[in-house]
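Below, a portion of the complex is reproduced, with chain positions unchanged.
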Amino acid sequence: MEPSLILQNVLTPPVLFFFLGVIAVFVRSDLEIPAPLPKLFSLYLLLAIGFRGGTELQLSGLNGQVIPSITAAILMSLVIPLICFIILRIKFDVFNSAAIAAAYGSISAVTFITAESFLDNQNIPFDGYMVAPLALMESPAIIVGLLLVKLLAPNNRPRASKIKWRKILHEATLNGSAYLLMGSLLIGFLTASTNPDTLQKMEPFTGKLFYGAECFFLLDMGIVAAQRLPSLKRAGSFLILFAIAMPLVNAILGVLVAKAIQLDEGNALLFVVLCASASYLAVPAAMRMTVPEAKSSYYISTTLGLTFPFNIIFGIPLYMSLVNKVIPNFG
Amino acid sequence: MKRLDLIFGERELDAMLKSLEASNVPGYTVMKHVTGRGPERVVSEDMEFTGLGANAHVIVFCEETVLERIRANIKPLLSYYGGVAYVSEASCL
C-alpha cells in the first residue's frame, strides 16, 4: 500500500515543485528565488495557517480533542528533545547535541501544510485546530534545548554567554516565526468570535491563494534543501542516519500517543507529522543567538537538507499507513 | 583617521551596534544581506528566510582613539560569535 501512497503523494503539485527545485540544483540550472522573496512566502504561510487555525479553533471550541491534542503536543515537544539529546551525545558535544535536539523537538510548518494537502487529496477529514499544537510546539523545544545547555555546558563557557532565564523565554516565545504564528492564531480566533463576517473577506488571501503559494515556496525549499546536501556530507554518516531514523522513531512515538488520546485518522497523521518534523525556522534562529558554540551547519543541513525532504516525500505517506495500521478507522 | 570594516552574522547586528555606540563612534554604515566564507562557515543568501540571516558589513570611519575603545568592546563579541574586523587608513575628502 505504501508505494502507491508515496506515488500519490509525489504526484501532487507541491511535492512536484519541490522536486523541480531540487533538480534545478542538481543539474546546475541558474534558477534562483532571490531574497527576500522566500521570506515573503514564509511570512505569508505562517500568517495564513495561523489565522485559519485560529478561526477553526473558535468554531470547534475548546472541547473534545482540542485540549488533549495540545497537551500531548507540548509534552512531545518536551520529551523528544531529551531523547534526541541522549542519542546525539554519543557523537557530539553538549552544544551541538542540544541545538539539534531542540530542532527535532520543534516542528516544520511547511511539512505540516504538506500533510494537510495530502489529507485533502486523500479526502480524509482533519480539524483546523491542529494548528494550535503546531504553534505551541516551538517554544517548549527551544526551552528544553537552552536548559540542556544551561545545565550541562562545561563551566569554562565564557561569562558573556551565560544564558539567563529571561533570554530563554524571550527566544522561545518571541522569535519572529513563532510570534507571527501565535499572533495570527489569536487574531483568527478573535475575528471568528467577534467579527465572523470579515472571515470571508480574508478567505481569498488566507484560503484560496494558499495552495499556489505553498507550491511556489516549496520550489524554493527544494532549491535550499538541495544546496544543503554538500555540508550534510561533511557532517558525517552519524548525522545523516540520525536525520532519517529520528523522524521515524518520533513518528512511532507520535502514533502511539495519538492512539492513546483517540485522535481520528486525519488529526492523528497531523500529530505524527508534528512529532516527526524538525524546525528550520524558529529553532535555528534561537540557537544561533544563544548557543553560538553549536555549528549551525549541523542543525540546518540535517533539518532542511534531509529530514524535511524525507518527510515531504516519503514520510507523510509512510506515517499515513502507520496511522492506518495502529488506529482503527471507523470511516 | 581610520576606517574599520566589520563583517559578522546579521543576527548579532544589534549587539554590535550597541557596542559601537558604547565606544562613542561618530557614526557607522551598515550593509546587510552580505554573504561570504570565513575559515569555518559559508554564509549564503538563501538561508535568509530561516531567520539565520546572512552577514552584515559595518563600516566605521573614526579617529585612532575611538578605535581603541572599539577594539576593547568588539573583540570579545567577534571571538564569541565569529566575524572579522580590519582597519585601514582613511582621510576626509
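Worth a mention:
The first chain written gets the first letter, and so on, giving A and B; residue counts start at 1 in each chain.
Following the convention adopted for this analysis, a contact is a pair of C-beta atoms (placed from the backbone, for glycine too) under 8 Å apart; a residue touches a chain by one contact, two chains touch by 3 or more.
As the structure is a computational prediction, the values presented were derived from the model and not from experiment.
Beyond the single copies displayed, the complex in its entirety has a chain composition of A x3, B x3.
Please note the rule applied: only the chains that are shown with their structure count from here on.
Subunit A and subunit B, compared by their mean Cα positions, are separated by 33 Å. On subunit A, the positions that touch subunit B within their shared complex are 32, 34-36, 38-39, 41-42, 158, 160-161, 175-177, 220, 223-224, 227, 231, 280-282, 284-285, 288-289, 292, 295-297, 300, 304.
On the subunit B side of its complex with subunit A, the touching residues are 9, 11-12, 33, 40-42, 44-52, 54, 76-77, 80-82.
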